[in-house]
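Right, subunit A next:
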Amino acid sequence: METITTDIAIVGAGGAGLRAAIALAETNPALRIALISKVYPMRSHTCAAEGGAAGVIKPDDSFDMHFDDTVGGGDWLSDQDCVEYFIHEAPKELLQLEHWGCPWNREADGSVSVRPFGGMKKKRTWFAADKSGFHILHTLFQTSLKFPSITRYDEYYALDLLVDDGRCQGLTAMEMRSGELRQFHAKSVIIAGGGAGRMFPFSTNGAIKTGDGMAMAYRAGAPLKDMEFVQYHPTGLPNTGSLLTEACRGEGGILVNKNGRRYLQDYGMGPETPVGKPQLKTMELGPRDRVSQAYWHELQKGNTVTTQWGECVLLDMRHLGEKMINERLPLVRELAEAYLGVDIVREAVPIRPVVHYMMGGISTNTAAATPLPGLFAAGECACVSLNGANRLGSNSLVELLVFGRRAALSAIEHLQDLPPANTVALNARAGETQARIDELFSRSDGTESMSGLRKEMMDTMEKNVGIYRTEAGLKEGVDKIHELRQRYRRVILTDKSSVFNTDLFQVLELGSMLDCAEAVTVGALARKESRGAHQRLDFVERDDTNYLRHTMVYHQGMDSPRIDYLDVVITKSPPGVRDYSGDHK
Partner candidate 1 sequence: MAKSHKPVVWFPFAAGGTVIAFFIPVIVLLTLMAALGHAPAGLDYANLHAFAANGLGKLIIFGVVSLSMWSSAHRLRCTFYDFGVRADTAVATILYLAAIIGSILAAIYLLRI
Partner candidate 2 sequence: MSRRPLLREFPPTTWYFRQPRYLRYMSREITSILIAAYCVLLVFGLHSLAAGPAAWEAFLLTLKSPASIVFQLLVLIAAVYHAATWFNATQKAMPLQIGEYFVPGAMISGAHYVAWALLSFAILFLAGVI
């Protein structure tokens, strides 16, 4: 097996991975950087983000307000030292992107524009029409081309971390176009592998969001944190799951049920605001968890609209007018037209909540370090505890930047005074990955089809770990996922060819998703309270006495995982009431 020796290896070339790579190259041009990604960087799912990125820049805004919105939005499960660091870095990072050429929308005087976003008390979301993530990703990717010290390994599928002597010293990855396994020996590894929304059948996430990065770290001994918090985005297309950005509501779109009633006012987010004059942090600009939950209640009451794609509510943007829609929401118009045949200028669009984002992930501290020395993580795959129990829209894109950079700095610090690597031991570890692959290829007693298992997993997640959860449902979910993990050991690999074998990668991705799914289900079963995106019908109240803490899930091989807890860092904002009524201060 070929060995590639480098200083720092990054898994994932989305927003977080690219930002980390650039920070490394800028900080020390002599460092050898390996940027490993299973897709070409510009295919990473950061490109799909539409709405924008939050950072305090305008004079009427303040760091304190961004702090309060984030902590309250996260239902007090955010680590407040982390939030503090984040809000101060945010504008710097967004400005840095501006200096790299990101085409942010502008005011007439040439300064950047900001737009309102759900759960934010001020307009502070920087945007590039409704292709913000796309422009961020491409700006980062193009900027990364400047740095000769970044060596890209595009379409390399990362499999396992190489852990020896109690620290992470590299990884194995397969070159997809040849099917050959390579080992990367690195002094620090940064995982930026993105989210895992694909374990649900119905998601705004792209096909690549299968939680590989999370599962890799998890299997290597790093804990996954707060995995039970899965964000539903309230406005997805009912057929493809494609997202209609929150900016639709930020710009003034309204949600109505089949009776034409703006039902959010019935769920603690009223009183009704005038149509077309959105008011920050109330009604349609409430936080995602609340708005998605309101849909569910409407569904129970029979107030939804029945469409050929299932039950929906309506997102009405007609009053915005064609000019505004074309200027600020062109992609939304295109998506609704192409996939639903609905022109948002003339009709209301049917929408429903869809799985969108993982608040949980690889446990990291504010320095983006995991408990496993030498391993760092950033982006959606990490849980640095910024988002708490519910992420506010437009905080995530900034999180990629802030903690992507932070991970890079920490990874460099880690390089100091390291003992030399034990290559023999690392080779042996890499051999284990090879053996795992070989076994898969030579397996003759396979009985389970990959797509069959995948479907069962998705259905289980949808049925038992959806917007509202119960003890019985979760127990069923835990058992089922456990069973699926056992059956996964007998999955059949149909395609035995070496070159670009996507059957193989789908099998491996399924393994990652099952690992993540297990962490989600066990975490949800153990958390007997309702907080943010985790809502239990049997424990409807938030329980700060017992659960103001992070769930930490540890991998135990084929056994059920071990659960532990970690206290939330509270510095200045004690748990309070989340108020999204129009009369909040």
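FYI, a residue touches a chain if its C-beta (ideal position, glycine included) is under 8 Å from a C-beta of that chain, and two chains touch if they have at least 3 such contacts; residues count from 1.
On how the list was made: all candidates are chains of the complex that A comes from, given by their letters.
Computed from a prediction, not measured in an experiment: that's the story for all the values here.
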Which numbered chain among 1 or 2 touches subunit A in this complex, counting any copy? 2
Give the list of subunit A residues in touch with candidate 2 in this complex. 177-180, 498-499
